[in-house]
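A protein chain is absent from this complex, but the other protein chains hold their places.
Labels A and B are assigned to the chains in the order they are written; within every chain, residues are numbered from 1.
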Amino acid sequence: MSVRRAPSARPSPDHGPSALWTPSRRALLAGAAAAAAGPLLAACGSSSGGSGGGGSSSKTVTLGSNGSDAVPKKAYAALWAAAGKSTGDTLKVNVKQHENFQNQINSYLQGTPDDVFTWFAGYRMQFFAKQGLASPIDDVWQTIGSHFTPAIQALSKGLDGKYYFVPLYYYPWAIWYRKSVFKQHGYTIPANWDQFTALLKKMKGDGLVPLAFGNQNQWPVMGTFDQINFRLNGYQFHVDLMHGKESWTDARVKKTFDMWASIMPYHQQGAAGRKTEDATGFVRDKKAGMIVAGAGTAVQQFTTDPAALADLDFFPFPEITPQWGMDTVEAPCDGFMMSKSPKNKTGATKVLEFFGSPAGEKAYLDLDSSELAAAKDFDNAKNTALQKKEAALITGAKNLTQFMDRDGNPTFVSTVMIPALADFVRSPNTFAATKLSNIEAQKKSIYASS
Amino acid sequence: MTVRLRGRIGLHVLLMAAALAWLAPLLWAVFTAFRPYDDTQKHGYLSWPKSLTFSNFTSAWSQAQFPGYFRNTVLVAVPGVLITLLFAAAVAFVVSRFSFWWNIPLLLLFTAGNLLPQQVIITPLYRLYLDVPGLGSGSGKMYDTLLGLVLIHVAFQSGFSTFVLANYMKTIPHELTEAALVDGAGVARQFFQIILPLCRPPLAALATLLSIWIYNDFFWAIVLISTGSKMPITSALNNLVGNYFTNDNLLAAGALMTALPTLIIYFLLQRQFISGLTLGSGKG
Partner (left out) sequence: MTARVHRLTKRDKVVVAVMAGIPTLLALCLVWLPAIASIVLSFTNWTGVGGLSTITFDGVDNYKQLFSINPQFWPAVEHNLIWLAALLLVGTPLGMFLAYQLDKKIRLTKFYQTAFFLPVVVSTAVIGFVWKLVYDPDNGLINSLFHTNKPGDYLDWIGSPHLNLWAVLVAAIWRHAGYLMVLYLAGLKSVDPSLKEAAALDGAGGWQAFRHVVFPVLKPINIVVLVVTIIEALRAFDIVWVFNKGAQGTELLSILITQNIVGEASRIGYGSAIAVVLMVISLGAIIPYLWVTFRRERREGNGR
């Protein structure tokens, strides 16, 4: 887990961003701005020193949420309401558009973070914890710890071994299809790469788009890379690659891209202009045979049509190297973190304890059945057959990964891998030979400097 | 004569075709916005509509919380326009009525600043906003406040207005202020009572233009505002873009509703708008 990173990047906890300027310089700037804005600012004599910290008497807990879509929005609303009822605090929620939330995370956490905010498990969480932008929540985990398996517990810890994350739900990545389509054409679930490629060929012959594909948001394509890479090269190599310990010029990475390139002709055209949810729509409408996707994306496209939803099924990405079998499942986990100096720490702690309880998970999952509860003692009786199958897939896995943008360094993934993978989709056949050394060069410079 | 007539008809055919081609994207958005989602899913977007509906507009209005975002825009745009005009007029007054050695550098500073791409200054600006106290935010920071947005709009937009107003004020005869000076009127009175009233035409034009520019700005808010409900409308349009589910019909309705106020301003104040745009170039 040790990613090379200068320890000096950690700010002293009690100063935060306000320690940025030496007093004279800061006073100068503040004074200049105040003078510039004249009466508008003059009234505001109070210094900005530190961000709250006190305010213990407040009964309000603020909460930043990326759940802007209709389904999660409703489910989160139910969760907030239940948490408010359980803790007696007032929850003030700040909902931002899903991708805006992620894009802004850096400035948001340094600027005016809410007490509690939605985030993702994995290095993506540890990265911000390490920079002192989140509070350790070991006390929360003393209360909720017993609800989670050791795997989930490990997922919730920062690089320093402290807890920083309260999981809410997770969901597996897999290959989704309609049972009736498979039945109609007599397809069988492919168990290995050869059967998979044969199936792709057959689907194309039958006039179907073999693999629906939409990459407008630029992250979905990472899912396919992850699947092929850990099936081909094993969990450990994949994780080491994500953590910057293995080289992108390694022959094994090249092999991953070569295999992927060989099935690119079976991917739906026009991916860059299509949203992954619209691509899923092609599977729903029986125009495409399969899609590599996360459970949430897949299920939500089917919810409007109960008959289609009953027809939806999935299978894990087929085996490539027999040594690894299908031992790894990509199961991203979403949950909550506490910002570095919440205004109402006691309230935030109580709220997080509720989020990590089976009652909290139930409040959310009752309204969003496309995900799986992270708690092991959650009452699964109401789960759909599909959810039960998803849960079995995850519990049967030897290793769990999150996702490239959750397992890797955020700077590297967002500025190097996103354009690089888009480049691969554009010209898959020449990519591995020409672009991998550049990825490695950029990786080195980013990992060395951050 | 017939040659001329034929030419005229040809010209009309040409212009009409061009005008329709010009309007096509907007009309397509209107068409999409009025169709029910299910209809377009079943029959495709290019199909004869079975029914038309307002429901995309109403659900965009409520689902994306448009009223709140419109309110934010008004809270940013109105003070933004007024302060920009006041500041720009003040600077323009000084550089056009007096000859200081620093007149040209000052004009350069304002105008060139206005022309810089926004991205060039964003990081330091954002750090600055974290350290400057602001009003109306629980955190006591300028970051994530509407005031912060107003100020950057003022600082950024002053350039063009200063340029235009300075040009205009130069055309006002010096005798007018001279006479006032003899009467013992101070600089402030000259500015407020003589020059500003005479500048009504360019001020009206600039006010129209600035309203639309500030309304249309997309970038500042997506960086400097971190509370979803404080976003101005143009930046909040993104809220209709789903992570798991995108409804183009809804998006089209939202985009049109976002564009509507600027279109209304344009149709009402067309003359001011166009004269505003040409003011900057009039002197060329």
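In the analysis below, contacts are C-beta pairs under 8 Å (C-beta built on N, C-alpha and C of every residue); 3 or more make two chains touch, one makes a residue touch a chain.
Computed from a predicted model, the values in this text were never measured in an experiment.
Partner chains of the missing chain, restricted to those shown and counted over the full complex, are A, B. Contact with the undisplayed chain is limited, among A:192, A:262 or A:438, to A:438. Touch with the chain omitted from the figure is made, among A:145, A:270 or A:396, by A:270. Annotation: of B:76, B:94 or B:225, B:94 touches the absent chain (contact as defined above). Residues touching the missing chain, restricted to chain B, are 8, 11-12, 14-16, 18-20, 22-26, 28-29, 32, 40, 44-46, 87-88, 90-91, 93-95, 97-100, 103-104, 106-113, 115-128, 151-152, 154-156, 158-159, 162, 167, 170, 181, 186-188, 191, 212, 215-219, 222-223, 234-235, 237, 248, 251-252, 255, 258-259, 262-263, 265-266, 273-274, 277-278, 280-284 (touch as defined at the top). By the touch definition given at the top, chain A reaches the unshown chain through residues 8-12, 15, 17, 19-21, 29, 32-33, 35-38, 102-107, 110, 131-133, 209, 215-216, 218, 268-274, 278, 410-412, 414-415, 418-420, 422-423, 425-426, 435, 438, 441-442, 445-446, 449-450.
Here is the rule we use: only the chains that are shown with their structure count from here on.
Contact residues on chain A toward chain B in their complex (touch as defined above): 17-18, 20-21, 26, 29-30, 33-34, 37, 40-41, 43-48, 51-52, 68-72, 94-100, 103-104, 107-108, 110-113, 217, 275, 277-278, 281, 296-297, 300-301, 343. Across the interface of their complex, chain A is touched by residues 41, 63, 126-135, 137-144, 147, 151, 222-223, 226-229, 236, 238-239, 241-246 of chain B.
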